[in-house]
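A single protein chain has been omitted from the complex, and every remaining protein chain is retained in its original position.
Order of writing sets the chain letters: A and B. Residues in each chain are counted from 1.
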Amino acid sequence: MTLLLEKPASTVAPPEKAPYWTMRRRDQLAGWLMVAPQLAGIVAFVIVPLGMVGWYSLHEWNVLAGTFDFVGADNYAALADDRELGSVLKATGLFSVGLVVLNLSLALFLAVLLNQKLRGTVVFRTLFFSPVVVTLVAWTIVWGFLLQDNGGVNAFLDVAGIDGPNWLRSGGSAMASVIVVQLFKNVGLNMVLFLAALQGVPAELYEAARIDGASAWARFRRVTVPLISPTILLTMILTIVGSLQVFAQIAVLTQGGPGTSTTVLVYYLYQQAFQFHHLGYGATLSVLLFGIVLVPTVIQWRMRRKWVFHES
Amino acid sequence: MSPRLKVLVYGVLLVCCVPFVFPIWWMATTSLKPVTEIFAFPPSLLPGSPTLDAYRQVFDLQPFGRQYLNSLYIALLVTILTLAVSALAGYAFARIRFRGAGVVFVIVLTGLLVPNEVTIIPLYRMFDALGLVDTHWPLILVPALGAPSVLATFIMRQFFVTLPAELEEAGRVDGLGRFGLFWRVCLPLARPAIGAVSIFTFLHSWNLYLEPIVFLSSKDKFTIPQALTQYVDAYGGPMWNTQLAAATLSALPVLVVFVLAQRQFVEGLAQTGLKG
C-alpha cells in the first residue's frame, strides 16, 4: 500500500484552496491517486516501450552490425509487399476465432454439466482444471508426443477403428491440433469462472421461468445467459488476448508449419525480429498487431452496454 | 434428474476427462520410465520398470530447490503487488467518476493488447540501463505494474461495478471517505474477485517463459519453466524423463493447493455481490 501514497501527487492534485475540497473534488483526487500506480506502471512498461517500438519501426536495425539507420516509412511499405502477410493474417484469424468459439462453448457446456446437483462434481471440476496448473511448455511437449503419427492419439483412434491423420504434418489438422492443445490447457479457467457465475444465478428465477412453461433451452437462453453476461464478456476478452499471444505452442508443436499454415502474427513477428534479425520490420509488425487488436476490442467495449446485463 | 439422464451426464463427463487427464497421467508416469521406454509404441499406461533416476537427476544437475523457491517467491510477490495495484485501480474505475477516467482506462487497457514479445527489447534496454538485468526485478515489476496486471484491474473493475450503490451510501452516512469506503466496505466483499485475481496472477507468473530466458543468466536465479529447458544432454538433446520429472514436480504442488482451495474459490466467487 505504501506504493500508492508516495507517487502521484505532483501529476494530479489541482493546486486549489482548502474550501475548494468538496466531496466531489475529493473524489477526483482519490480516483487519480488510486489509479496512479497502475497508470505509472502502464506508462513505464507498456506505453514507453511501445513508443520505442514505434521509433524502431522507422529504422533498419542490424543488431549484429550495430547499425541503426533511419529509413522512414520503408518498413511500412514492406508490409504491403510482404507475400506471407496474407496467409499469416488468415492463420491468426482462424486460430483466434476457432479458439474463442470452442473455448467458450466447451467451458460453458462443462460448467452447466458441473452445475447439476450431482455427486462427485468436485472431482471432475479439479480434473478439468488441472491442465491450467501444468507449465505450458511441459503441456505442449507432452501433446507433441501424443499427436505424433505413431503417438497416443492415433493409437487411441486405432482402437476405435479410425485411421487418424498425421496431426501436426498436414495443413488443416495442424491448425486444429494447435487450437485443441491450447483449448484443453486453458478451458478449465473459463469453466470455473462460468461455474461461479452459474452458481450466482438465483434459483427462484429458474422456478419462475419453469412456472411460465419455458423449456430448458429457453430458460438457458433467457435467464442464464443474460445473468452471466459479465462473465461471458470477461472470458471472451481473456481468451482473445490469450489467443493472440499464442507462441510457445506453435514454437514447440509446428514451428509455423506445415507451409505457413500455423504461422500466426505473433510467431511471425518473433521470427522476423528475433530469428531473422529484422528488428525494424518486427517492430512494424508489432504496430500492425496492436492496431488489429485495438479495433475489435474498442468496438466490443463500446457495445458492452447493449448486451452485458449488469452494466445498464 | 432422472437416473437415465444422470448416467448420461456422468458418461459425458468421463469422456470429457480424457484429454485433460491423460496428458498429465502420461507426464507423471513417463517421468518414472527409463529412457528406453519413453518412445515405445503404443505408449504404455504404466512404467514397465519404474525408476526414480530422473527425479534424482532433477536435483543433481541444477539447484532445482533454489529455482523452485525463486519461482515461488516471485509468484507470491507478484500476486500481492498485483492485488494492491489492481484492487485500487479497479475500484476507482468502477465507482469513482473522476475527470479523465475514460482516457486513463483506455490507456490502461492497451496493456491487454500488447503481447510481451512486442515490448521485450525496449524493456530489456530499460532494465539493462538500470543495472537490473540478471535480477528478479523485471520479473516482479513488469507483471505487477505492467501489461499483465491490467487483466487483474479489469476483473476487479468488473466486480466492483456490480456492487449496489446503497452499500457505499450507507458508508458515507457513517462518515467514511473514499479510502475508507474502499478499504472497509468494498474490499471485504471482494474476496471472490481477489481469489480469481490471485489464481490468474500466480499462474501467469509461475508459467512465465520468455522473460526469465531473456532477463536471467545465472542458474541459481532461474525460474522453473526456464530450468525445465536446461535438462539437456551434452549435445542439446532434451533429457525427456528428467524434464518430465521436473515438470511433474512443478505442477503437483499447485494442483494440491487448487484442490484444497477450490471450494472456497469457486463457491466464494458465486456467493457475493454477483447476485446483484
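Simple rule for what comes next: a residue touches a chain if its C-beta (ideal position, glycine included) is under 8 Å from a C-beta of that chain, and two chains touch if they have at least 3 such contacts.
To be clear about the criterion, contacts and distances are computed from a predicted model.
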Discussion item. Can you work out the missing subunit's protein name as recorded in UniProt? Choose among "NADH-quinone oxidoreductase subunit K", "Sugar ABC transporter substrate-binding protein", "Probable glycine dehydrogenase (decarboxylating) subunit 1" or "asparagine synthase (glutamine-hydrolyzing)".
Written reply: "Sugar ABC transporter substrate-binding protein"
Worksheet item: Who does the absent chain touch among those shown?
Response: A, B
Worksheet, complete the sentence: Contacting the left-out chain: of A:L64, A:A80, A:A160 or A:A203, that is A:L64
Response to the item:
Missing-chain contact among B:V15, B:L46, B:A129 or B:A165 belongs to B:A129
Fill in: Absent-chain contact - pick from A:N190, A:T260 or A:S286
A:T260
Fill in: Residue, one of B:S2, B:T36 or B:S49, that touches the chain absent here
B:T36
Worksheet, complete the sentence: Per the touch rule stated above, subunit A touches the missing chain via residues 3, 6-7, 37, 40-41, 43-45, 48-49, 51-52, 55-56, 59, 61-66, 68, 147-151, 166-169, 251, 255-260, 263, 271, 274-279
Fill in: Positions on subunit B contacted by the hidden chain, ascending
35-36, 38-39, 61, 120-122, 124-126, 128-130, 133, 141, 145, 213-214, 217, 219, 229-237
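Rule of thumb we're sticking to: only the chains that are shown with their structure count from here on.
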Fill in: Complex contacts: residues of subunit B adjacent to subunit A
1, 6, 9-10, 12-13, 16-17, 19-24, 26-27, 41-43, 81, 84-86, 88-89, 91-93, 96-101, 104, 106-119, 121-123, 125-126, 141-142, 144-147, 149-151, 153-155, 158, 161-162, 177-179, 182, 192, 196, 200, 203, 206-207, 209-210, 224-225, 228-229, 243-244, 247, 250-251, 254-255, 258-259, 262-263, 265-267, 269-271, 274-276
Discussion item. Please output the residues of subunit A touching subunit B within their complex, sorted ascending.
Written reply: 1, 3-4, 26-28, 30-32, 34-35, 37-50, 52-53, 56, 110, 113-114, 116-118, 120, 122, 124-139, 141-143, 145-146, 150-152, 155, 158, 180, 184, 188-189, 192-193, 195-200, 202, 230, 233-234, 237-238, 241, 244-245, 247-248, 266, 269-270, 273-274, 279, 286, 289-290, 293-294, 297-298, 301, 310-311
